[in-house]
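Below is one structure; the comments refer to it alone.
Just one protein chain is left out here, and the rest sit where they should.
Up next is chain A:
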Amino acid sequence: MSYNFKTIRPVMPAKDMINVILSKTQRKTPTVVHPGYDISRIRGFYMRKVKFTQETIHEKIDAILQDFPKLDDIHPFYADLINVLYDKDHYKLALGHVHACRNVIDNIAKDYCRLLKYGDSLYRCKMLKRAALGRMCTTLKKLTSSLNYLDEVRKHLSRMPAINPFERTLLVTGFPNVGKSSFVNNITNANLDVQPYPFTTQNLYVGHTDYNFVRWQVIDTPGVLDHSLSERNPIEMQAITALAHLKACIMFFLDISETCSYSIDQQIALFKDLKPLFKNKPLLLVMTKIDIKKFEQLDPIDQQKLQDVIQSENVFYSQLSNKSGEGIALVKEKACNLLNEWRQNLKPEQLTGGNPNLLREESILQGVYIAQPKRVNQNRMPVIPQVVGKLNRPTLKDVQEQNGGAGVFSFPLQEHFLLDNPDWKYDAVPEIMDGKNIGDFVDADILQRLEELEKEEEMMDQAEVEDPEEDAREEMLLNTRDQVNKKREMIKEEHHMKMKQQVKLHRPNLEDAKEDFAKKGIDTTFLEQRAQKFAAKKVIQKQKRQQHSSDDSDDNDMDIEGNERNQRKGRDALSRSRSRLREISRSRSRGNKKVLTAQEQAMERMSKKIQRRRRNEAKAGDGDTKIDCKMPKHLFTGKSGIGKQSRR
């Protein structure tokens, strides 16, 4: 039993609906089919489309039918209201039409699917599907007017005020222009249109107010005229519906001043006409516009008439003025009390319509009594205990101020330390020493343990088995080894130096050579002979040089070069050795296989050695690659960008 019609979905006009459905079919079903396919596949393809369309339409129509309220299922107040506003018959017909359309479409789909089962070619199946969809769409087109009507109903329904038929309500009725809307404006937050012309209010309006901590609805109705039911227009009918169905306290407004252009007589007549509607409901007769004319100021005849009505109907009455505000609160109170009393006599099912939540609410509200405590102590003073009240020493704040203020003064936390000896308070405690944490060693009985440790150490010292022999031997051997190694190194160095020096010494002067050999005890006569030979050779060479051109043999060139070099530097081992060798080999080739003397052998060996070394020295080995600069600045500066990285 909902009273909120805002959740009805918008109803599409028929044209739009057709477009939507067809485009959905196109999108959501497979689109490709070829004549070469299996016939069952083709049939399935087209049947799918037909079925899909039918299902979509079915869904959409279902949505409409579900959303719109069924007049039999809702509260009779709303059913009547809808009837009044939209004509029950028209409403039912529209919905019925839509419902019937749905069935028709289902049948179309069924028929054509049956026919499709026997379609024997792609073309035939296609035509069948086309026919099916076409017929469905025509049926939908016929719904245009119904759908339009339903959409209008929906729009109007959604704008209806949410009147809860089960909430406490005050219903305000009377002739037009009597002051009903002004009253509702006064009581609630509503902002209703108040104008001097009649039928300003044309619909029911709801305002909410509070009384006794509970929410109350106040319903403003359009003015009612005095004629028979069949003559009433839809606007008045709304008011009548509200009067008929809502369980509310009815407040009949009567304009004493007759400024609503209706006399008191007419109003009383209306009152009597509407009496059957007021049956079994709390009724309050409210006399309005007393600021213009008071009840006492009325003609005694009118006064008498009113008195008669009140007495005869046995009805409660009250006065108010909307403009001045006089009596409004009283009226409200009276009306609310009346309704509350009346509600107490009703059964809870009647009040709540069987809704369990509302039942619970009701039971709670009826049992609520809010108790207020008696206030004994109006003034509560602060309580400060006597001890604290008087301080002799200066507070910390005073100390702070003395020593420079908040930012300057820092309270020494050590002041309140409780140590064995108060002198220790301001000690700077060491934490780390020699890579260790002092805190790890601190122990109450550390001295005792240290003593034990030292004793242990003494014992260990005594028990140690030293091997003095072994130690002495070790010392001796290692020392000698060091000495020996040093000597070896020295010998190596000397040898190295010698080898280098020997290269230099290889071509000494004749005198030096003689001396040298004399020291070593070697015969020097062969030296003089050799020197003579050399001298002779030189002369011959010179002559040859003068005769021949530059296309001479390599030997001579080499010789020349060698000699020149020799002359320049005086020490060219290669040339010397070569020349030496040549001499020896020449002597050999002439058949004089000389048995070389010791010196000559030594010479030979020496020359070979030097050649060997020179030969090796002349070539560059693996270790000879020398890179002076491994990272030249010009190759390693700058950003790389997107460039290659093959060069590093």
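We take it that a residue touches a chain if its C-beta (ideal position, glycine included) is under 8 Å from a C-beta of that chain, and two chains touch if they have at least 3 such contacts; residues count from 1.
Going forward, contacts and distances are computed from a predicted model.
Chemist: Any idea which of "TRASH domain-containing protein", "IBH1-like N-terminal domain-containing protein", "Integrator complex subunit 4" or "Globin domain-containing protein" UniProt assigns to the chain that's been left out?
Modeler: The UniProt record for the chain left out of view names it "TRASH domain-containing protein".
Chemist: Looking beyond the chains shown, say which of A:R41, A:K272 or A:R488 touches the absent one.
Modeler: A:R488
Chemist: Pick from A:G96, A:P234, A:P394 or A:G439: which residue touches the chain that isn't shown?
Modeler: Missing-chain contact among the listed residues: A:G439.
Chemist: Looking at the whole complex, which of A:D265, A:E474 or A:E515 touches the chain that is not displayed?
Modeler: Answering carefully, the residue with contact to the hidden chain is A:E474.
Chemist: For the chain that's not shown, point to the residue among A:L346, A:L450, A:M497 or A:L635 touching it.
Modeler: A:L450
Chemist: Mind pulling the chain A residues that touch the left-out chain?
Modeler: Within chain A, the residues that touch the unshown chain are 417, 419-421, 423-424, 427, 429-444, 446-447, 449-450, 453-454, 456-457, 464, 470, 473-474, 476-478, 480-481, 483-484, 487-488.
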